[in-house]
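Dropping a structure here in C-alpha cells format, bear with me for questions.
Only a single protein chain was left out; the remaining protein chains are all shown in position.
So, chain A:
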C-alpha cells in the first residue's frame, strides 16, 4: 500500500512537468498577450514591461525560469494583469473561498444524491422513484447559470432573505446560494449513477441469497448492497470533488464570491500567463491527489481490488 502511494506520487512529478510544458506551448500559441490592449503601447513602454516580466526572453528560458522559481522558492510570480497581486496572493485569497463553498456543495450533493438514488432504486417504479428520478432530471437540465440568477431574484429581490452576492469572509448567509447553485447538477448526476448501480446490485445473486435467508431489507441495503453500489459513484466523485473545490466560473461570476473559479476563464481571456499557469498547476496537482485518494478508497471498499 505504502509503496503504491509512493510510486503514484513519484509519477506525479513528471506528469505535472508535462502539464506545465503543454500549458506553456498552448499559452504562447494563442495570439495576443497580457499587455495587448485596444490602444497599442508605444514600443519603449512595451519593451520596459516585457523586460520587467521576463517576456523578452526566449520561451524555453521563460519556462525554465518559471519551473526553477517554483521548485526553489515556491514562487509563482506576479499576476500580469492584476498588478497589485502575485499569483500566490490571488490563490491564497481565492482558494479558501472555493474550498468552502465547494466542500459544502460536495457534502450536499453526495448526501442528497446518494439518498435520492437509493430511495429510487429500492422503491423501483413506484411514485417515489418517479419523483426522485424526475427531480434529478429536472436538476440536471437546469444549468447553474440559469439557476443562479433565479435564486438571487427569489431569495434576494423577492424574499430578501439572503444577500445576492459577495463573500464577507465566508459568513453563512453568503455561502448558502453558491452551495445550492453549485451542488444541484452534481446531486442529480450522483442520484442517477447511484440509482442504476443500486438496481444492478439489488438484482445480483448475493442479494437474492440474503433475501432468501430472510434478512430484513434495511439490513440488506445498508450492510450488503450500499458498499458495492457506491463504487461507480466513487469514481465519479474523485474528479467531481476537485472540480467543486476549485470552484466554478459561473458561481464566481454570478455571486461575486472572489473564488478562483473565475480565473480559469478570465486569465485565459486576458492572457494573464502566470495566473493561467498557477491555477492549472493547482488543479493538476489536486486531480492527481484525489485520483489517488479514490484508488485507496476503492481498495478499502472492495477487498477484491489489490493495490
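What we mean here is this: a contact is a pair of C-beta atoms (placed from the backbone, for glycine too) under 8 Å apart; a residue touches a chain by one contact, two chains touch by 3 or more; residues count from 1.
In the analysis below, contacts and distances are computed from a predicted model.
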Listed names "ABC-type oligopeptide transport system, periplasmic component", "Part of AAA domain-containing protein", "Cytochrome oxidase subunit IV-like protein" or "Na+/H+ antiporter subunit G", matching UniProt entry of the absent chain: "ABC-type oligopeptide transport system, periplasmic component"
Residue in contact with the excluded chain [from A:41, A:234 or A:292]: A:41
Of A:106, A:167, A:241 or A:290, the residue in touch with the unshown chain: A:167
Touch with the omitted chain, as defined above, among A:18, A:153, A:217 or A:305: A:153
In chain A, positions touching the absent partner: 30-33, 35-42, 44-45, 47-49, 51-53, 78, 81-86, 89-90, 93-94, 148-149, 152-153, 156-157, 160, 163-167, 252-254, 256-259, 262, 266, 269-271
